[in-house]
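The complex appears here minus one protein chain, its other protein chains still in place.
Chain naming follows the written order as A and B, and within any one chain the residues start at number 1.
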Amino acid sequence: MNPADLFQTATELMADYAELLDADRLEEWLDLFTEDATYDVVPRENVEQGLAVSLMVCANKAQLRDRITALRQANEYNLHYDCHLVSGVRARATDEGIVQVSANYAVFQTNLEGQSRLFSVGRYQDCARVVGSRLLLCKKRVIVDTFSVPTLLATPL
Amino acid sequence: MNPADLFQTATELMADYAELLDADRLEEWLDLFTEDATYDVVPRENVEQGLAVSLMVCANKAQLRDRITALRQANEYNLHYDCHLVSGVRARATDEGIVQVSANYAVFQTNLEGQSRLFSVGRYQDCARVVGSRLLLCKKRVIVDTFSVPTLLATPL
Partner (left out) sequence: MNPADLFQTATELMADYAELLDADRLEEWLDLFTEDATYDVVPRENVEQGLAVSLMVCANKAQLRDRITALRQANEYNLHYDCHLVSGVRARATDEGIVQVSANYAVFQTNLEGQSRLFSVGRYQDCARVVGSRLLLCKKRVIVDTFSVPTLLATPL
């Protein structure tokens, strides 16, 4: 892919990611990952200090799938809407067929009374690769600025 | 239009929309709509439950124009600045010459003391069509996550 197409495809992947999460279409959201995909959430402070302490880790898609199943049950008690804003998408192809994709994000959460608040800000630092005709995530790393939110781990970011 | 051009044109329409609203250039903002355009604001909960209850409806551009006139008068008493962030723009052409355009948005409102707050988050789910050389909105639907704000209806989103 040329740089412009790559950027466009990565931007669409990010838009799919946000749209499916926000719409609670979590099973379709899972389809954006390769089978060997990792997903983790790390505080920015730890990344900068070279520490490997994650707030949450899924080592492959099966673990991510388990998590979604658990969420479906938990959601009965913690109802809210998410809204993702994503900006500054970057895409860079590497020699090994991997595309590095990064972007800033903000997630806003709205409760059942219709009140919205800033929930989390941070940065995606991901890897993707082409599988068939689609660009899929093989590594999702969410580097969170916000880490004081008690309910942070309940929802994929 | 090819997909890349369509995406670019839809992204520009969204940018125009936000820029003109934020700059309080409401009469030019009206020019982004076709004469038969509808505009409505619906809580996400209602959309998901299949309810047709809108917080605000304009059935055509004349009604939207009336609303802007009313706003010009009300604005003497409710001064603030709006700032829109829009992300995840999608554009899909249909067979009938309609382009479906969607995106997430956040609106921040700033009062006369210079204090800003999150005002509304949600999603645009729009239809547009080419009129002359421009892509214009023929249906603007604002699906709000935030619906508890008392002043919500005073300002177009």
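The rule is short, and it goes like this: a contact is a pair of C-beta atoms (placed from the backbone, for glycine too) under 8 Å apart; a residue touches a chain by one contact, two chains touch by 3 or more.
Note that the coordinates shown come from a computational prediction; the quantities given were computed from them, not determined experimentally.
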item	value
Option touching the unshown chain, where B:30, B:71, B:85 or B:136 are the choices	B:85
Omitted-chain contact residue, chosen from B:15, B:62 or B:131	B:15
Missing-partner contacts on chain A, residue numbers	4, 7, 43-44, 85, 87-90, 102, 104, 106, 118, 120-123, 144-149
Residues in chain B touching the chain absent from view	4, 8, 12, 14-15, 18-19, 22, 81, 83-87, 106, 108, 110, 113-118
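Throughout what follows, only the chains that are shown with their structure count from here on.
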item	value
Size of the rotation, in steps of 5 degrees, that lays the CA trace of chain A over chain B	120
Centre-of-Cα separation between chain B and chain A, whole angstrom	27
